[in-house]
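With one protein chain held back, the other chains of the complex are shown just where they sit.
Naming follows writing order (A and B), and every chain is counted from residue 1.
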Amino acid sequence: MLSEYLPIVVLAALALAFAVASLVVSSLLRPHRPTPAKLAPYECGIEPQRLPKGERFPVKFYVLAMLFIVFDVETIFLFPWAVGFRRLGLFGLVEMVVFIGLVFVAYLYVWREGGLDWNEPVRRSGEREQVGEALRAG
Amino acid sequence: MLGQFLSHPPVELGPIGPELVLAGAGVLVLLGGALVRRRQPRALLLASLAGLTGAAVVSVSLWRWRGHATVLGGMVQADRFAVVARLILLGVAALALVLGHHYFERLGEERPEFYPLVLFTTLGMTLITAAADLILVFLALEILSLSLYVLTALSRRLAAVEGSMKYFLLGAFSSAFFLYGVAMAYGATGSTHLSTIARSLAGQTGNQALALAAVALLVIGFGFKVAAVPFHMWTPDVYQGAPTAVTAYMSAATKVAAFAAFLRVLMTSFQPLTWDWTPIVWGLAVATMIVGSVLAIAQTDIKRMLAYSSIAHAGFVLVGVSAATQEGIQSALFYLLAYAATILGAFGVVMLASGRGEEHTSLGSYAGLCRRSPLLAGLMSLFLLSMAGIPPTAGFIAKVNVFRAAVDAGHWGVALVGVLASVVAAFFYIRVMVLMYMQEPLEDVEPDPSIVPRLAVAVPALLTLLFGVFPGLVLGLLERASVLRW
Partner (left out) sequence: MSAQEYAFVVLALVGTVAAFRLVTARNVVHAALYLVVTLAMVGGVYLILAAEFVAWVQILIYVGAIVILFLFGLMLTKAPIGREALDNQQRGIALLVGLGVLAGLVFLIQNAFHWSDPKIQPIHVTTGALGESLFRQYVLPFEAVSFLLLAALIGAIVLSRKDERS
């Protein structure tokens, strides 16, 4: 089994050697005359700007990353299931439906709670009135 | 095709019936809170309670389970130990839901996630009491821990978020230890299945050194969850920061679930190594009882004091565990039952006496409570007496039982330390009672006058008295439930 990976190892070694060799050789051969334009990350295009100090990224990135991980894990489990699908039969199908169903519940919840809206506040509007109503009802 | 589905592999869902009911209820309540436009917290509460009741009914029916001892590929044990532990957990969850509903309603905060999160936590807890494989134990532990981290931060106060963060970091750390312990157990015996590990160790085919390392690491993992010294550091901050209703829930339920799994793992998998692990548990018990009782004296906040008191109680349960006999299991189960009722009730009273949210939790605000609310002061006194182990409360019978189990197993030293720790602990319980009855009120705090949460606090109070006066009502049942086989 492992011998199948030999070409990959060789490829990785060659790629590494090529990259290192290119850097070393070019650092030996190139002239060293930096100008501000050369040192800029992009020679043409928009000037990259740092975020103002103390400014944070929107927390929505975090929800997005969590969603990504959840679906990543789900996909990982789909793979061995798909490979053994014929042997697992109906039982495996039911299991997978339950599993995906639960992940779908999570998705539905995130959607309804506004985790997928980029510009809206994460909570739905009109919530405060509902709290008031609940208080009056209780 | 349906026949093939049901027969191969054999699917016996009976023993995880309670978990299936909880899972269904949890998903329904979650979606109900998210999809229905007009949120009705009361409807969510009633649906959750219905789910808990259904799970309890299914659990009771498992008392007479006649099928295989383990089902679903040997993952789940269908025994009476799990039935009893589940019933305690479901009862705690139901009362905590009522308290939490009231807590958030009174604060005017809408937290529809509270109900499904409590159901998911309870699902993890009931699953862990029945898990017969270390992998499932770990997953159940993670389900309950993750939900608890979120529940702690639910009120969004700074102290709550800080407590949640501490709980999460230390909890993740302890999970790593636990997982390493599972790996060691697998390395020693080639299996993660509780009874296979036991067979391998009994037959001397497993590697004893690795197995001992596994025990040590698993003890660390469980020690964090039950808040045994020296793994207790998170407890005061988390219990103080969390919304009081959540504190009531987790202080009672987490300990029951973690101890149930702890007992099962030690008494089945590592039963052949009993002589090696009893000194570890012994040491933990002594350290936990002493440190918990002594540090509680110095507290000036009622929630922190009860947190240290819950640490000390973990030590007393450990005394029962260290006996490593059927009597020990029975005494630990009874202690957990008494402790769960007492601490849930005590935090319930704290919730009602603190005004809105956590406004008045210093000990000073308990001065003269009997003038403002004789009922709350009376209930609190009952719970404090039970914690101190004074008859005629359940706490007294529980302490006597664990000490007797330890002495019968030859650990009279631990029992002696336990008695001394109880004496020290009685001091700060009595101090609160003196405050409530013999001093003038310092602050003018109006206790919450609502009826329903009072009833939710009265139930554990009744149980505390009932089990204190007629312990025979449950001791017989617990004896039949205290059999852990491999």
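The rule we apply is simple: contacts are C-beta pairs under 8 Å (C-beta built on N, C-alpha and C of every residue); 3 or more make two chains touch, one makes a residue touch a chain.
Note that this is a predicted model, so its numbers are computed, not measured.
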{"item": "Sole contact to the chain not displayed, among B:R42, B:R156 or B:R356", "value": "B:R156"}
{"item": "Full-complex contact with the absent chain, from A:V10, A:L23, A:A40 or A:V98", "value": "A:V98"}
{"item": "Among B:D79, B:E105, B:D133 or B:D237, residue touching the chain not depicted", "value": "B:D133"}
{"item": "Interface with the undisplayed chain - residues on chain A", "value": "1-2, 5, 53-54, 56-57, 59-70, 72-74, 76-77, 79-81, 83-84, 87-88, 91-92, 95-96, 98-99, 102-103, 105-106, 109-110, 113-115, 121-123, 127-128"}
{"item": "Footprint left on chain B by the chain that the document does not show", "value": "9, 16, 23, 30, 72-76, 109, 113, 116-117, 120, 123-124, 127, 133, 135-136, 139-140, 142-143, 146-147, 149-150, 153-154, 156, 187-188, 207, 209-210, 213"}
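Operating definition for what follows: only the chains that are shown with their structure count from here on.
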{"item": "Centre-of-Cα separation between chain B and chain A, whole angstrom", "value": "37"}
{"item": "Parts of chain B lying in touch with chain A, wherever the complex brings them together", "value": "1-2, 4-5, 8-9, 11, 27, 30-31, 34-35, 38-42, 105, 108-110"}
{"item": "For the chain A and chain B complex, residues of the former touching the latter", "value": "89-91, 94, 102, 105, 108-109, 112-113, 127, 130-131, 133-135, 137-138"}
